[in-house]
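Only a single protein chain was left out; the remaining protein chains are all shown in position.
Labels for the chains are A and B, by order of writing; each one numbers its residues from 1.
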Amino acid sequence: MDMELIYLAIPLASLFGAIMAGFFGKAIGRSGAHTVTIAGVATSFILSLMAYNHIVLEAGDIYNQTVYTWMVSDGLRFEIGFLIDQLTVMMLCVVTGVSLMVHLYTIGYMHDDPGYQRFFSYISLFTFAMLMLVMSNNFLQLFFGWEAVGLVSYLLIGFWYKRETAIYANLKAFLVNRVGDFGFILGIAAVVMYAGSLDYKEVFSAAPQIANQTINLVGDEQWSVMTVICILLFVGAMGKSAQFPLHVWLPDSMEGPTPISALIHAATMVTAGIFMVARMSPLFEFSETALAFVMIAGAITALFMGLIGIVQNDIKRVVAYSTLSQLGYMTVALGVSAYSAGVFHLMTHAFFKALLFLAAGSVIIAMHHEQDMRKMGGLRKYMPITWITSLIGSLALIGFPGFSGFFSKDSIILAVGESHLPGADIVYLMVLAGVFVTAFYSFRMYFLVFHGEERMDQHTKEHLHETPWVVTVPLVVLAFFSVVIGWVTIEPMLFGEYFKDVIFVKESHNVLSQVGEHYHGQWAMIQHGIASWPFALAMAGVGTAWYIYMKNPQIAVTASQKFSFIYKMLDKKYWMDELYVKVFSDGSRGLGKGFWKGGDVAIIDGLIINGSAKLVGWFASVVRHMQTGMLYHYAFAMIIGLVGLLYLFASPVS
Amino acid sequence: MMTLEMLNLSIAMPEMFLLALACTVLVVDVYLKDSQRNVTYMLSQLGLIITLILISQQTPQNNEWTRELAFNGLFVNDLLATVLKYAVVLLVAIVFVYSRRYLQDRNIFKGEFYVLGLFGLLGMMVMISANHFLSMYLGLELLSLSLYAMVAFDRENPNAAEAAMKYFVLGAIASGMLLYGMSMVYGMTGSLNIVEVAVALDQMEGDNIVLIFGLVFMVIGISFKLGAVPFHMWIPDVYHGSPTTVTSYIATAPKVAGFAMVIRLLAESMGSFQADWQGMMIILAVLSMAVGNVIAIAQTNLKRLLAYSTISHVGFIMLGLLAGNQEGYSAAMFYTLTYTLMSLGGFGIIILLTRKGFEADNINDLKGLNQRSPWFAFIMLIVVFSMAGVPPTVGFWAKLAVLKAVVNIDMLWLALVAVFFSIIGIFYYLRIIKLMYFDDAEDKSEINCTRDMQIALSANGLSVLMLGLYPAALMSICIAAFS
Partner (left out) sequence: MTFFEVVFYAFSTLMVVAALGVVSARNPVHSVLFLVLTFFAGSAIWLLLEAEFLAITLVLVYVGAVMVLFLFVVMMLDINITRMREGLMRYAPFGIAIAILLIVQMIMVVGPENFGLQAFAAPELHGADYSNTKELGRVLYTDYVYAFELASVILLVAIVAAITLTMRRRPNTRHQIPGEQMKVMKQDRLRIVNMKSETIDSEDK
């Protein structure tokens, strides 16, 4: 079969499902909606596997071609095109695979929701958008996918549009992402300005020349063009991948239904930024300043967002903050030029974070949509499958040796240790500290939910039982991958040739090859891992969590009272929300109001619009009297026109 | 000795077929009863389809377009001609679709409408393919004569008779001026053949006052046909007075022919006087945009409003033409083709809303259209947005293309003026949308409409949107037509 057709069919199959469920949802009914969307995504998934097979296993040709030229303007081509290489096929499999799981899971989770068809339409549409994003071979389509996933995310966070908090959350997500997208589109504009093309290949080949140019932004200071471009692009990534300080939307996005939290806010959409930076490695490599910026933003996110996770009581929010923290790890990896490690962690994280989310969702279903962990406990007796899979997910998350998270996270920490970027030492300490924090909050959640005394009310308790198979099957499948995926893929992805032609790393930045020198197989890594700091820290975290929440719950209360400032700071998320609301929202509202009163109402409406409309209206009413209806007036006008033109152009005098 | 082969008749096949068709329809119609007029209609449409096929047969074998001459150099066929002919035939065919029910409702469903329409179409095709001042002039007369008769065609309507009278007299003056201008050029160059004139003018040195004098007259003749200010006075009255189907005919295909007239007469033959006619066109374009957009605001009659909107669009088309290079011409061509499409859609909606004894030509008749028919309100929305130049409709690209052409010849001020007036224009376009979507319908009667018209009108409206989303194909044709 022609590979081009397959590539084309991958996004279109999902789009077809979305259209069918969206526009003909009433006609095809609930079961029709999930059948058609799941069939679409399953098709995408199978075709993605075929693409994976073709590119990776059969070592087929990398596909980089334009499918459709939208328009050409001043030599700048606006196209839709696909770039299918090792990075793309990996993302394809992850996106379609997780999406398929989420689709299946949704049948159970959304079973009684009136917006059933709408929901399926959205998640299929999201899959389409994400596929377009990762398959793109140019910035235009990248931007299309980027905005489309943002839009669907907006729709899904506000899926329960009658809920006040959901509306607030989706607006917040949209606005914060706007900030990031503004940077992103400026970055694209800068790329177009200096490289004169939107095509990745052409831009990358022009990168070395761009690297030597400087730009004068403010005052007399000369900036490296590449630094400006990369930082702008990364601002976009900060919005999508929720990096500090644009992270504020992600925890609130938990207002959406849980499947969507798993799909968008854990596994796929938030990784778009990571993917993008990895894809742009040939640009980022030319600017150490931008790399350092990326690294520090990632480190801050990794550590400080994890800390917030400790004080959360909502089960989904804990997972959300853990997502933030893990995204920080990925970003750190990108910053130290260990792109493969970042992408590797992206993949492993996609599985275990989707798992954790779906498990949390399973708990929420069982608890009748109760999300407060303080009202749970001892659930392991009632929900064995959820319990085991959650444990696996948590172990993977904290990087327990042998689990997938271990391979990816340890590689990142090792890579940071090898980096020579300014600030790398502090960052190394921060990511190490992050390991402890991760372990602490993960197991805090685990213990609070599945162990200890049963704190739920009697009514809920009576109805507690394991969730149906559509919920548990995805859990088991994801749990399986959470265990093995790291073991299987670490060698080719990190130290092998997998990303050789895709990700470009300058020799001087190549921390992974230094890590690779000490790598002697998975077993060796596990053995080495057990004897290293991260493992000790993780175990310490688990132990602390056990001690505080199982053994001696009193400590938690005392600690929160004793360190009330710190507790409050974490509880208030460093007052970031308040700051944004006060400074940016109120400020811009005040500014807007000022402009509205002073500018809009007085000057624009009063003077320019109404005034000019009046003027034009008056003029029109005067001029229309020229149209008298009298024939000789008309003829006269023509003659005057003739005389005028003759006078101006055919006058022998002039 | 002259033989038939020398005439190279085969490339004029569509015109010859069309003439035969018009005569056939004329004769057949005589023998039909009033109840059998559908036969006339069907025959005309069938003939137009065959004409379209014949036009598409004109593609050269090796895909290399050359100027092919026929009839001793009076007739030319090239890519430009083929594309424009395709457009005019298509436009006329759609007008015929729109017109059937309208004519039936008013008891003027007569064969003459179709016969005159076909002869007018022949005139346009002759103009498009003219390589000679004579054929251009005769084509123009053929078109105009048919139009005069069509305007007055509804004899019960005194407005129509008045409009026809005005159109006829002013048209006669304008064509007299055109002829006078041509005679001046003939006097100086000794030829009426467009190519020969161009060659003769190239060899001439210095400014020739007589030629510029002639040029002024020719520009006026053309401006009248296009409807540029101050030669626009006939447009509002004729658009208003004629039966709406005839208005939709006048407002669409003849504009394409008028465009061809500019290209053949000014660009191809008077190319060496480009600096002069550019100056004239700047004045006419600015006046057209100003007068068209401003007066449209004060209109309450929808047909008059569209008439003034036409005038302002003519100003935009002239912007592209006056650039005087490939970019400008192709932009103007793109503008012309897409504008006729929008205009057709706009009049189509008016025709849709009419019924027996009700003309629906007041803008208040659009009130609450969204409640009566959301789909056709949407179609009108697309059309109106496109006229206003709002993306993603095609009108945006058209405006962008001509403005770019103007900016590229270093006339930024002109582009700014154009933008200024199109912003004024948005006012009355938005008013239409406001009426359709935000006002309650005064007249809640059912929209009765035949299936063929519904399909044609929907396709018409959607094509405006689709061309806006995918402008590249049409644009590349327009560029190819001038390379």
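Everything that follows uses one rule, which is that a contact is a pair of C-beta atoms (placed from the backbone, for glycine too) under 8 Å apart; a residue touches a chain by one contact, two chains touch by 3 or more.
Quick caveat: nothing in here was measured; it's all calculated off a predicted structure.
S.K.: Out of A:L5, A:A189, A:A559 or A:V643, which residue would touch the omitted chain in the full complex?
M.R.: Going through A:L5, A:A189, A:A559 or A:V643 one by one, A:V643 is the residue touching the chain not shown.
S.K.: Which one, B:L43, B:L103 or B:V126, makes contact with the chain that was left out?
M.R.: Only one of B:L43, B:L103 or B:V126 touches the chain omitted from view, namely B:V126.
S.K.: Which listed residue, B:V115, B:L201, B:I222 or B:I263, touches the chain dropped from view?
M.R.: Only one listed residue reaches the unshown chain, and that is B:V115.
S.K.: Looking at the whole complex, which of B:S135, B:N157, B:T310 or B:T354 touches the chain that is not displayed?
M.R.: The missing chain is touched by B:S135.
S.K.: Name, in rising order, the residues on subunit B that touch the hidden chain in the full complex.
M.R.: Residues of subunit B in touch with the missing chain: 2, 7, 19, 23, 26, 70-72, 74-75, 110, 112, 115-116, 119, 122, 126, 132, 134-135, 138-139, 141-142, 145-146, 148-149, 152-153, 155, 187, 209-210, 213.
S.K.: Taking the full complex into account, what residues of subunit A touch the chain not shown?
M.R.: 630, 632, 636, 639-640, 642-643, 646-647, 650-652
Keep in mind that, in the parts below, only the chains that are shown with their structure count from here on.
S.K.: For subunit A versus subunit B, what separation do you get between their C-alpha means, in angstrom?
M.R.: 51
S.K.: For a test of understanding, state which residues of subunit A touch subunit B in their complex under the given definition.
M.R.: Of all residues in subunit A, those touching subunit B are 69-72, 613, 616-617, 619-621, 623-624, 627, 629, 631, 633-635, 637-638, 640-642, 645-646, 648-650, 652.
S.K.: Taking the complex as given, what residues does subunit B use to touch subunit A?
M.R.: Subunit B residues touching subunit A: 165-166, 169-170, 173-174, 177, 209, 212-213, 215-217, 219-220, 223-224, 230-231, 233-234, 236-237, 276, 279-280, 283, 291, 294-299, 424, 427, 470-472, 475.
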